[in-house]
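In this view, the complex is presented without one of its protein chains, the others remaining in place.
Right, subunit A next:
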Amino acid sequence: MMPDPSLDTKELSSISGISMSPSRQNSHHSLHSTMALPKTSYSVLSAFCTEENISQCIAYINQEVCSLGLTGVSLESKSGNLSTVPVLNLLYEVLQLQRRAQRALHELETQQLMNGSDLEHLQHSNCRLKDQLEHTRRENSGLHEGERQLQLKIKTLHNCLKSEKEEVQKLQSIISSRASQYNHDTKRKERECTKLKERLNQLLVDKRDKKLSIEISNYVGRSDGKRGLWKTGKMEARHEGEMYRALLSDYETRQRSLMMENSELKKVLQHMKKDMIAILSPKKPCVQPEPADDSLEQAGSEGEEETGDCSRESLEQSCERAREQLTKSIRLQWRKLKSHVERLDSQASLVACQEREGDEMMSRKEHEDEMQRMRLDLQQCKEFIHMQQQLLQQQLSSPCDEETAALLNDCYTLEEKERLKEEWRLFSEQKRNFERERKNFTEAAIRLGHERKAFEEDRAAWLKTQFSNMTPFVDRKRPALSEPHSALAVSTEPEAKLQSTPPLVTKSQSYSVFSTPKAAPVKMPSTADLYRTLHLIPESRGHGEMSEW
């Protein structure tokens, strides 16, 4: 049944196309497609029903029709042909259905179109209204802003007005007070004027002229006892001179005080500068040739120069240049010090920040413990001292009679005496030991001397025998003798040697290093060896070294 799915899908697509597309064009197309559908369906129907499958087709059609709710078509059994009336009825009903469906579709389409246009319209108006709303909002905010600014302006204007009013009031009060003062003065002057006028009148009227006079019984002397002087030009000059002298002395005193102050301040500045240099210079290493250092040194040298200058020149000569130099160098030092202090500050804060993570607490605790311990120690020491003092007091105050005092005095030194005895004993013992050892040593040395002498003699003898043996005469003599004899001779000599040496050996047991009695050139024990054996010199030196020596 291949065409059916395609038919269904086409119908479906067309219907769906109608529902989704808002435009009428599409609907027209869809209508056309539906209209076009029967044509294609007819061509398809021709393929659907053939001579052979009529009954199947009828069955199928009945099925479909039943599902649609129409009466089915019965299959006539006469030669298998369909009765045309029910088929036509069916066809007519189907057409009716189709018509109704189409009408509904049409209505739906128109409805759809209308809705679409409504929607569009609504959307347009929505947009418009939104824009309008935005616009009005903006206007509103602008108006608010304007209002706020106007309010602000009003406030400032209010304040201005208030201040102006206050000023006006103040000026008014000033004016009024001045006016009252003027009035008062004017009144006073007027009163005086009237009094004057009255007086003048009175004087004009009053003929009695009271002359002004002085009645004095006798003239008294001047307060300073001197005689009065005539008023002459010289006097005037003298007065002028005195006046200027007074002024000058005042200026001089003032200048002196200012100079003193000045010099003191300069001294202070110098000290400050020196201190600052001292503070700054140990911090900076001398090796680094920083330009700052140079200026520091220069300033330092300058300062020294200045101090020299100041001491050399008199205080009154305050050189402008020297002053400027001083102030400049001070400022420089101060700036350096300030930067230094700032650096230290930052460093300290950094260190403090680092330490704050627990380290500081520990160190503080330790510090406190230390302090506590120290306090305790101090307390103990104080108590001890106190006790000692008390005891001393007791001792000093309590001796009753001489004997006990003597006894007491004695007992102070008792301990010392005991100690001293002990030490003396030890010392004497040590001395004795030392004497003994010395005696032993001397004995040993004497012995050694003797033995050495003996040894030397023996050596000499042996050497002599050796030498004599080494001579050809001895050699000839040797072969003449039988070998055993020579061997014996040879052997006996060493034996003799041996015999001579054992007594040496037995005598001094401490001899350890000794040459063996062999025919090879015998290594004689050197004096160093001897000394070594006698423990007179340290044994650390090797024999090889000795030979080098």
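By our rule, contacts are C-beta pairs under 8 Å (C-beta built on N, C-alpha and C of every residue); 3 or more make two chains touch, one makes a residue touch a chain; residues count from 1.
Please note the rule applied: contacts and distances are computed from a predicted model.
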Omitted chain (choose from "Electron transfer flavoprotein-ubiquinone oxidoreductase", "AP complex subunit sigma", "WD repeat-containing protein WRAP73-like" or "Proteasome subunit beta") - UniProt protein name: "WD repeat-containing protein WRAP73-like"
Out of A:I174, A:L265 or A:C319, the sole contact with the unshown chain comes from A:I174
Absent-chain interface as seen on subunit A, which is shown: 171, 173-174, 176-178, 180-185, 192, 195-196, 199, 203, 206, 208-224, 228-229, 231, 235-236, 239-240, 242-244, 246-247, 250, 254, 258
